[in-house]
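One chain of protein is taken out of this complex; the other chains stay put.
For clarity, chains are labelled A and B in written order, and residue numbers in each chain start from 1.
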Amino acid sequence: MKYNRKIVTVLVIMCVLFLSIFVYLTWFSLFRADDIKTSNYNRRLWEREDSVLRGTIFDRHGTELARSELVDGGQKRVYPYGSLYAHVIGYNTRSYGKTNLELAYNDYLLKTESIAEIIQYGMDGSQMKKGCDLVTTLDHGLMETAKASMKGRSGAVVALNPQTGEVLCLFSNPSFDPNEDALTKNWSELSTDESSPFLPRATKGLYPPGSTFKIAVAAEAIESGMEDYTVDDGGSVRIDGRIFRNAGGKEYGELTLARGFKLSSNVLFSQLGVELGAPRLKNAAERFLITKKIDFDIDTSASAWPYDGNMGKTDLASVGIGQGKLMTTPLNMALVAGTIANGGVMMKPYLVKSAVSPNGVTVYETAPEALATAIPEETAEKVAGYMLDCVESGTGTNARIRGVEVCGKTGTAQNEREGKDHAWFVGFAPKDDPQIAVAVIQEYSGGSGGSSCAPVARDIIAEWLE
Amino acid sequence: MGGILSRILTYIFVIIIYLFIYAIIRMIFLDIRAMNRKKSGSLAEAYLKLINLRRDLDFNMDESYELEDDEIIGRGNKCTLRLPDKYLSVRHCRIYKSDGSYFIEDLGSTNGTYLNGDELTDEAVELMDGDKISIGRLNFIFVMPKTEG
Partner (left out) sequence: MTSETSNIKPLIYIILLNLLGAALISIQYGGVNLEAVILTGAFCVVSIVSYVVVYVAELGDPYLFLIISVLGSVGCIMQTRIKPEYGIRQLKWFLLGTACYFVIMLGYRFLSRWLTKLLPLYLGLSLALFIATQVFGKTSHGAKNWIYVGGVSVQPSEVIRILFVLGLAVIFTAPMPEKLESKVKIKPRLLRLVTASAVTVVSAAFLLLQREWGITLLFFATYFFFLYVYGASRLYLALNGLAAAAVAVIGATKVSHIKVRVDTWLDPFADASGKGYQITQSLFAIGEGGMAGRGIGAGSVYFIPEVHSDFIFSAICEEMGVVGGLAILMLYFVLVYRGFKIALSCTNAYNKAVAFGISFILGLQTFIIIGGVIKLIPLTGITLPFVSYGGSSMLTTFAACGILQAISGMKEELTDEIQ
């Protein structure tokens, strides 16, 4: 029949429609479902909590960081260390939802035995089933040290193992008590508090990196064959009518890249920024994922590259010294230090080592994986050398530890508040077998990175290497 | 525990739906194959020519059916040549080629297979060009193309 051909065409269109459902549904289930499920609007998140006792969260040595207790008619989440872990573990309340690890690992915390486990261990007779416990990579000792060293100042301390990506310390201040009673009592106060205690500074706080960005710029310069770049440092330089000064207006004279790095010369790095130009500067940031959102167990912020196309010379010079509009998170800067430490390979940071069922079966385990290869090993080696000099005899001497080769870079980032610079220190140690990479920031400290942050980093590194 | 048992039963449930779909698709596929046995233009092979008037039949038949080297004719879906006549058995008869000649044998059909009016017995009989084969309500002429030389 003459119409058959066209009917077959319509049938083919119908096939395509059905196939699109097939493909979309499969894609959704495999790649989107896990993100969507954790929405606080998903009431199923709470449903299981009526029949399953939420798992405990431990630090790497077995210290309980969060546990659930049976109280009449339900369970109660207890955070023994109060505000210390609020920005890592988060909270778990009916009225305010779930955040951070409590949200991201809700499925595991409420996961009961699998079919295989029931076959192996038999049925558990108890009424209230138990969810899986989480073993985190955090070190409670380091968290306490960070808290003590920061002496109540606003900011963040991030420490991680550069070879694996395990996050050892993720401290943010100010914070809040995540226990439900306290949260209910303080909620309105907390949410209007001008110091933003709800902001997890370590992972979501965006700051100009200041001189710590010189690590990336120096790496980019080496990669661009400009290792031998030298300038005559007269204490300040005028670029397109704007003056770039060294801290304290110091004059260093003839400077190589290595010495300029060690002394954190703004004169050298502002001119180097202009010399490198926009595409390479952007590349410097992108190598270290500074403009990318980092895939992490809890939510992170990322700033986009803030310039479109044509950057003026002053913009180039500003970015060269880590000022300008480029922003990053403390976690990201710890990863930059970790990348240099790990021979140019950035490891994917993670917070949860494993999830273990009440029968002791490991149902989830994180394996270290590389996130990106930022720079070749030789380049990393050279930058590490600069960073070592910086701590040994440059701006970062406050981070020195007897008998340990500590590498680091200080930073002082100007911001909207005049005379209240953010202070930075990022670094790692020991140089030849790096065990820990750190990033420390103190907001509006007014001090320099060398004087206020380097000692905090030193305390953390010293404690970890002990 | 209810959850686990429900889950296992649901898996089986879904598997059965797939089996069902498979069974249906297979039947459809066999149907289409049976219907697509087109009379080929050249008819270089031996074939069966239907001599019933097609308008007299209440089901669809083709003019002619080309014969492969071994054909099981009947109503069942395991047959290589499926015909929709109700008076056929599931496996009715077999036509096969041996040493360049075609043979027909009855497969124990209920209503029998007739060659030029005679009912076939257990033995296979060689077919000659122009033989009349009757099965069920269907009548065919066996056509054997002239081999060259």
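Simple rule for what comes next: contacts are C-beta pairs under 8 Å (C-beta built on N, C-alpha and C of every residue); 3 or more make two chains touch, one makes a residue touch a chain.
Computed from a prediction, not measured in an experiment: that's the story for all the values here.
Q: Please identify which residue in B:Ile28, B:Ile51 or B:Met128 touches the non-displayed chain.
A: Selected residue, touching the omitted chain: B:Ile28.
Q: Just checking the interface: what residues of chain A touch the absent partner chain?
A: 1, 3-4, 6-11, 13-15, 17-18, 20-22, 24-26, 28-30, 32-34, 36-37, 39, 41-44, 47
Q: List every residue of chain B that touches the chain not included in the displayed model.
A: Residues 2-14, 16-21, 23-25, 27-28, 31, 34, 54-55, 58-60, 75-77, 82-84, 90 of chain B touch the chain absent from view.
The working rule: only the chains that are shown with their structure count from here on.
Q: Taking each chain's centre as the mean position of its Cα atoms, how many Å separate chain A from chain B?
A: About 71 Å separates the centre of chain A from that of chain B.
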